[in-house]
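Just below is one structure, and these are the notes that go with it.
Our next item is chain A:
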Amino acid sequence: MSKISLRNVTKSFGSHTVLDGVSLDIDAGQCVSLIGPSGSGKSTLLRCINLLEPIDNGEILLDGTDISVPGLDANPVRRRIGMVFQSYNLFPHMSVLQNITLSPVRALGAQKATANARALELLERFGLADKASSYPDQLSGGQQQRVAIVRALAVEPEVLLLDEITSALDPELVGEVLDVVRELKQSGMTLVLATHEMGFARDTSDVVCVLDGGHIIERGDPRDVLSNPQSERAQQFLQRIIRSGRL
Partner candidate 1 sequence: MNDSASRRADYERARRRRSLLVAGASSAVLVAVVVLVVPRMPRWDRVRKSFFNWDRFADSFPRLLDAFVLDVKIFLWSIPFIIVLALLVATTRNSRSPVLFPLRALAIAYTDIMRGVPVILWIYLIGFGVPGLGMERPWNSPLIWGSVALVLTYASYVSEVFRAGIESVHESQRAASRSLGLSTAQTMRFVVLPQAIRRVIPPLMNDLVSLQKDVALVSLIGPIEILRQAGVDKSKFANFTPYVAAAVVFLLITIPLTRTTDWLVERERRRTSGTRVR
Partner candidate 2 sequence: MRRIALSLLAVGSLTLASCGGSDSSSDTTAAATSGGAGNDCTAGKTLAEGKLTIGTGNPAYSPWVENDKPEAKEGYEAAVAYAIAGELGYSDENVTWVRTGFDEAVQPGAKNFDFNLQQFSITEERKQTVDFSDPYYTTNQAIVALAGSSAEGAATVADLKDVKFGAQAGTTSLDFIKNVIKPSSEPFVYDDNAGAKAALEAKQIDAIVVDLPTAFYIAAVEIEGAKVVGQFPADETTSPDQFGLVFDKGNALVSCVNTAIEALKSAGTIDTIAKTWLSDKYSAPVIALS
């Protein structure tokens, strides 16, 4: 059984159809990259998976259970499926440590001391232990994004959704974030990323999906998809990527 299954998912915003019958199976421990032009629906797809956006039609299954039932309590789902955003979205009025421990203490009911200890452990693991009492505004972009990842991990999710997490970063900071993601993959976390980092997609993902106009137009092994795209749209897209020097 797949960890996450999407069956014919449709989503529109008003009259604009963003996802048009998307189906996808993600196995536990897999790293799936979603690539494609802007507006192809990558972000929306991720936001549908963790129920930030309700879908119009279709099903989303987590470990075989339909989590897309309208009116379902989303909170338990979101503790199992975490998300990291392009603009980090750290809470500016809280320190790094408070950012990380907020959900474990309030939503999961952990003891403050336990949560703090676990948070420091995670920060240590990703080289940010000395920033525990700093405030988000005092950190660089790369540090903020790593804190955002740690914050998502503190909830101990089974799946992590990463929505273009390096797009807002300077090139030299991208590396440190991607290192974190690689480490997560190695530790067996199920990952779904929307990304423009083709190198990462090629080297670290198990599956690459190309989205265009709300459909998955191509999917498969990264090397196949990226070197030998079958569909014309995918070819055009990858040509442009290569020309811009990002592959």
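Simple rule for what comes next: contacts are C-beta pairs under 8 Å (C-beta built on N, C-alpha and C of every residue); 3 or more make two chains touch, one makes a residue touch a chain; residues count from 1.
The candidates were selected such that all candidates are chains of the complex that A comes from, given by their letters.
Values in this document were obtained by computation on a predicted structure and should not be read as measured data.
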Subject >> Candidate touching chain A in this complex, from 1 or 2 >> reply: 1
Subject >> Of chain A, residues touching candidate 1 in the complex >> reply: 47, 50, 52, 74-76, 78-79, 82-83, 85, 87, 89-93, 102-103, 106-108, 135, 137-138, 148, 151-152, 155
